[in-house]
Structures are given as structure tokens and as C-alpha cells.
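Removed from the display is one protein chain of the complex; every other protein chain stays in position.
Take a look at chain A:
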């Protein structure tokens, strides 16, 4: 990641312990994961003990302490999508990518996560790849949808 951008985020919040979550979120969004050196730097700049930084960074699934794949797949398992067959969709994605929710494959191609309701329940079951929605998807259509990603 662009170190200048990290520096900039940190400088904006220098000494503001209360901005911890906000800062981690911004870095996660920019870099897609939180390297340990960055967490140390967050701790120093915001004047928050490293233990607290680590606690927050490890507890919430929004944050990742390992690099993510080039493409992030989110399978919605919210209620509406579940009722419309999300589990079979998830099974199929796992089968095709060989990874489980929370994992990244060894070629760093795909990362997989389950998410709760994305607010478009009329499109369920649905998956999102790099933010693009594939709506009313059936297990049979998934291979085709994933083929596009390199």
C-alpha cells in the first residue's frame, strides 16, 4: 500500500485515541489488510496501547491481518437470501474455490466471506465479487460468474 496514504491517515488523527476504529477502517479499505508494522504505527501515532489495537483488529471480521486475494467474494447469508437458497450457493462457491469463509486461496486469487443482509433482499440469493452484485444466482451459474476473474 501507498505508505504516504497511511501516513496521511495517521497524521490526520494523531493523538486521537478515539479515532482508533475509524483509522483501522480507513487503512483496511485502502489496503485490504492490516500488516503488523502498520498496527504498531497506529498504536504509536494515536497513543493507544498496542494490545488494544490488536484486540480490535483481531476481533472484528471487517479487519484482516493477512493479505486478501485479488478478488473478494461475499456470499450473503442474511435471512432473505437464506430462505432463497444461500446455503447451496455458499457450498458451491466453497467447492469451486476450495476455500472456506474467512480464507484466501494460495494463489491469492480469491478471498471468501459470508455477509449479513446487504440490503438488496429482492436479489437473493446473491453474491458480490469485488463489489459487483450477481443477483438471483443459482449454484449452476456460479462457475460462469467466477470464470471472469483472473
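In this section, contacts are C-beta pairs under 8 Å (C-beta built on N, C-alpha and C of every residue); 3 or more make two chains touch, one makes a residue touch a chain; residues count from 1.
Convention: contacts and distances are computed from a predicted model.
Engineer: Quick one: find the hidden chain's UniProt protein name among "Sulfur carrier protein", "Ferredoxin-like protein", "DsbE family thiol:disulfide interchange protein" or "NADH:ubiquinone oxidoreductase, NADH-binding (51 kD) subunit".
Structural biologist: "NADH:ubiquinone oxidoreductase, NADH-binding (51 kD) subunit"
Engineer: If the hidden chain were put back, which of A:50, A:96 or A:121 would touch it?
Structural biologist: Touches the omitted chain: A:121.
Engineer: For the chain not shown, which residue from A:32, A:68, A:82 or A:109 touches it across the whole complex?
Structural biologist: A:82
Engineer: Of the residues in chain A, which ones touch the absent chain?
Structural biologist: Within chain A, the residues that touch the unshown chain are 16-22, 25, 48, 52, 55-56, 59-63, 77-80, 82-84, 115-124, 126, 133, 135.
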